[in-house]
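Quick one: the structure is below, and I'll ask about it shortly.
Just one protein chain is left out here, and the rest sit where they should.
As written, the chain order gives the labels A, B and C, with residue 1 at the start of each chain.
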Amino acid sequence: MKNNILIIGGGPAGLEASAQLQRMGYNVILIEKAPKLGGHLAKWDRLFPDSVPADEVLGGLLRSAEGVKCFTDTDVRAINRLDKSYNVRLTNGITVLSDAVLVASGFDLFDAVKKEEYGYGIYDQVMTNADLEAYFKTGSDKRIENPGRIGFAHCVGSRDEKSGCRSCSKVCCATAVKQAIEIKQAFPKAEVYCFYMDLRLFGRHYEDIYLKAQKEYGVRFIRGRLAEVSENYDGTLQVKAEDTVAGKPLKVTLDLLVLMSGMRPSASGKAIGDLLEMTVEEDGYFAVRSGIAAGQRSPIPGIFLAGAATGPKTLPETLADARAAAMEIDRYLTEIFPDAKNYKQLVRERW
Amino acid sequence: MIYEGKQKIWSEYQKEIPDDHYFYVRSCIRQSFFPASEATFLDITRNRLGKDIFETEHHTTCGGIAYHSDTIPQETVMTIIARQFALMAKNGYENYVCSCITSFGLYCETMETWREFPELEAKIRENLWKTCKLEFAKPKFLIHASDLIYKYRNLIAAQAVRKLVNVHTGEPLKVVEHIGCHYSKMFPSKGVGGAEYPYVLTGMIEAWGGEIVDYPERRHCCGFGFRQYFIKGNRGYSLSNTHKKFESMEPFKPDLIITNCPGCPYFLDRWQYVIAESTGKTYGPDGHGIPALTYEEVAGLVMGYDPWDLGLQTHQIGPEPLLDKMGVEYDPAKKYLGKNGKNIGEPLPCTCLKG
Amino acid sequence: MTPLFHLLAVQAADPEVIDRIPSGYSHFVIPFTIGITFMLCWIGVGCIRLLAAIPQSDRLKFWKSLFLPKTIIKNLKDLFGDCLLHVKIWQRKPLLGYMHSAIAFGWFMLIVLGHIEVALFVPARLNVTRGGLFYPIFYRYFVWMNPGHTTLRGSFFFFLMDFFLLYVLSGIALAMFKRFRSIVLGMRHTTKPSLADRVALYSLWMIFPLRLLAESFTADLSGGSFLTVGVNHFWHLLFGDKLWFTPCWWAYSICLGLFFAAMPFSRYMHILTEVLWILLRNAGIQPHHPRKGVAEAEIYACSSCGLCLDACPMNVQKKNLKYSSVYFIRFLRRHNEKKINAIADKCLMCDKCHALCPVGVDAPALRRAQRATVNNSLPYDYSYLPSACAGQLSEQKVLYFAGCMTHLTPRIIKAVDRVFKAAGVEYAFADRDGGICCGRPLMLAGKTEAASKVIEANKKLIVESGCDTLVLSCPICYKIFKDEYHLEGIKVVHYTQFINDLIASGKLKVEKIDEKIVYHDPCELGRGCGVYYEPRAALGQAGTLVKASKEYDESVCCGGSLGSLTLDTRDRARISESSLEILLAEDPETIVTACPLCLKTFSEAVSNSRLPRKNVAVKDFAEVFCR
Partner (left out) sequence: MVDFGFGLVPSSRINLDLFDKDKYEELAAVEPDVRICMACGSCTAVCTAGKFSTTSLREAIEDIKNAQPAKAVEMLQACQLCGKCSMVCPRGINTRHLILSITKTYSTK
């Protein structure tokens, strides 16, 4: 018998897990609330550290997930737990009886408007990392017109308890360095400043792009959180930070400010979590069975998690997490699920 | 500047302001700096808007200046405040309106502290009983006097005889709004419009036909800074801070600065004189300064009060160019005549700053 | 046709030589005369200018040196050895030495013998007014050998002239061959000739074959020996009696003229300038300016032979060839300021080019002088020095000064301490808590004035310590303490010397173990201070010393040298790697060096390099004696 598996979220994690589970012979149903698959990846132009086109990666994911039953523009309306399986009613009217549910609800980008002092949505020349990616993709944005001085503010909505997020979003430093290089490539005469608190360039080749940004593109890295942005008479921005290395307050006039919005738990993911009565930790991301040994299992048997639903992850980490989740689902559906008699016992022992 | 973006933020920082029956407490320093402002406030609220506003001669300083200068402990300050609250309760009021921003901030701070540490509130209650044999009740609404004017800005506009418009060009006057630091920077939710883009004064200017100027250093302190001013060795820092603000607003060519704090109009006014006389730099047109007025003075001007009744002669920066722009009629001969018709004394002419 | 036996005739009757051209002049001498006159004027003016640019005291020293017997002997020895015979090249590359000496000595002899011939047979012609400038050169053209009156004396000169002509020709042949296959003569890299170089070079190549042609054409008239006469016979066989000797003499003269005219602008100026440089050098005069005075002599004494190209450690990468001393000197000559500074700053100052230079051109000193023109005027503020050197040192006979770099390699300090303790040496540690720099890096960077301030401060500290022996473990320090500190009454020794003495006097017991050790000569210690023997003697007691493929004064810099101001890490790493390869030639187990910089550089290079052998240990000299 082919087990039904419902995957919630058609971003990279959902797509990768669908492809893997389909290969294993399961009957996969993938739902995505947006009209298009791909999640944030679909909105991105190039990916760090090697500036690989995002479309290329997404294309690969979509191709390998071909044949998976996909419902876009679809959300979960209700979920009932049956004995072992889940009865899921979708917003498109379809009801799915699923033996395992994978929540790959991803993340939301922090709403930069909330950092009022940065003036996103108020000053003309402030944009976010997502806006800049959109510019790279489409080549047009009224804010970008041969800017002379460009600033990147790291940690917007990350490592900021006042924004409700204590933790690091993991991807913004590398994204900022990547975007700094790309904007320098687009406007070679521009001066680019990155305002950072710590440069968290932990991954392979990340340090290389940092060095490249300094050496080849002359990007200036200033250690200090951007504190205040105001608009000058001519529409340029005056930004203030402390250069904490120099131990002095600093100001500079910018033509463009890019805010590196961090990752926040997905709001729609949380709604699904509420339906499933899933535990959410203090940081807003879903709790897992064990952060080290069972990072893809939720505390509820049969509910699995993958990708940024359990905290900020880079794309390769998300994909690896999705593959791991597929393995976990397979293990559950072959070792625990079929044994109806000892199901509860097995769940206690092995979940 | 994206106006809609600001509106969105303003909509998130709205504050409930009661309709009537206010207990009013004056500001220590405003009474001596710009005494007519508080008088005008009472006149507008009582006589023009017909509100019940009560004040008692028994209220004292809130202790804020001493507190911010680190000369008295917090518990002392809280006990003083508790006494003011007791006066309010004794007189049957629960809407506490203060004229001073320092006081407003301190009241907010005290109430928040009590909320977090109820045992402290209990202790203060005990202190107050021991010292004054009084019992206090916390105000139901704690508001600043400018919140009230903000609330009635449209009523005032309806009674206005003129707008904040240059009568010669028809252009709205460019107004810099300067909020006292302790109005909303400590507790953004306690101020109308929050801390980053406060709306309390902006709302008045918009209602009265002026145009708000959003200059880069608008968030900064006027320069008073308590210890920065009080200690002469630090006074250069106070001056430098004000100087930074004027350098920043200069390109916008503002016609007027509106403030809601006791110290701000004073320092934005007097330091222009010091900057002019020590460096030769003036910020208004033709060697004049930029008038820094209180919101009551601005309200009074639009409502047709006589400028000398509003106390505009107590400003270092001469108000005449502004009055001319607004089309306000005034008698120059009466500028330095007191209420009793006697000369109140005239300042010596300045070298650099034009009167 | 002159019968052969005439040449061998013993009897001689006057006149033996008859003016074939009574006027002693022919138009073809014009090119040569112009060329040589131009060159002589140039060099005359140059000499005066050069001597005028030397400080008064140095000039006096120079004139005096010319009359001191000791310098006279040295001058003669050097002039003969370096300028004519090229002994230094012979010693390292025999074939190349032969080539150089063949051209230099051979040509020199041709000129000298030519003039002797004229002096003997037509002495009147030596007079400048009677063609003394060109006559001896074209002697064979102007004279007619009286066939009936040849003498043994005459034949002897004919033979010598032919012999030296052949000698020169063999040198020229090698030179031509070297242009195309330099490696055969032991040179991996050769210099790129400039335009003037090319003109002079090709003229030089042509001079001697043309001389042979010209002289062989006239050999039946004006005499000759085995070579010219032999060739003359060949021509007659080939062409009969129709010999075009006037065009040949023209060609010969033109080539000579061209050569001399191009000479001042070419590397060949060295042939004459070398003499002046050797005299100045032996007089002990140091350059004060990278371009003027002694430096000028030095610059023009460079033959652009390119031996320094292979010597230079930077040249493991071909892209760095352009920073070699030969090009530095060439650009100095051309006043190419931008390039001069770039090249001056790049050099590691390992001094190998100087050690290997056939004429002893001290290019590193010129580079230092060049750096000084830029860097000496840069501001500095050492007002903190008095407080830095204020401490009181415990009074001991032996004072040990570790130096800045040694503080980054504490293993040296520890090893020195253990060795000193084992040998019972009581010592004071001058910079235990960190001292100031010795001043050598400043000196190398051309900040001589700043260096003097540092030297002064250190000197005070050392003199006040009351020690009688100063031991240094850093060759960089040692070099400057020895050369510039002038510590009267205090013996300044490098720890290799000191430890070797401890072993020799039996104070330090060394156990010999079975360990193959290779010793790396630090630049400043070996070439800089001439300390080659003591470290090897001491190491020989502790293990089996094996050879590096280049050692002593040919040892290659580790790549870490403080001498270079601009060489980057990658280039340095390549040098370290090649230097390591040289040290590992005989598969040693341990590399021993006696310099903190070499130690650090090699330790890192062993683990980082792409060389297959990674298990070789890198040790400091002192560590060998405290295992």
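Some points to look at:
Everything that follows uses one rule, which is that a residue touches a chain if its C-beta (ideal position, glycine included) is under 8 Å from a C-beta of that chain, and two chains touch if they have at least 3 such contacts.
Since this is a predicted model, take the numbers as computed values, not measurements.
The chain not shown here makes contact, within the complete complex, with A, B, C. Of the listed positions B:235, B:334 or B:354, the one in contact with the omitted chain in the full complex is B:235.
Contact with the undisplayed chain is limited, among C:95, C:196 or C:388, to C:388. Set against the missing chain, the residues C:267, C:600 or C:619 yield one that touches it, C:600. Only one residue in the set A:113, A:227 or A:250 touches the chain that does not appear here, and it is A:250.
Although one chain is not shown, part of chain B still touches it, namely residues 232-233, 235-237, 239-240, 243-244, 274-275, 277-280, 351. Listed here are the chain C residues that touch the chain not shown: 345, 374-375, 377-382, 384-385, 387-388, 404-405, 407-408, 434-437, 439, 441-442, 445, 447, 450, 454, 560, 562, 565-569, 597, 600. Counting the whole complex, the residues of chain A in touch with the unshown chain are 191, 193, 211, 214-215, 218, 220-221, 223, 243, 245-246, 248-253.
Criterion: only the chains that are shown with their structure count from here on.
Averaging C-alpha coordinates per chain places the centre of chain A 46 Å away from that of chain B. For this pair, chain B with chain C, the centres built from the Cα atoms lie 86 Å apart.
One inter-chain figure worth recording: chain A and chain C are separated by 67 Å, centre to centre, where each centre is the mean of the chain's CA atoms.
Contacts from chain A toward chain B in the complex involve residues 113, 116-117, 119-124, 228, 230-233, 238.
Taken in their complex, chain B has these residues touching chain A: 1-2, 4-6, 8-9, 194-197, 214-219, 251-252.
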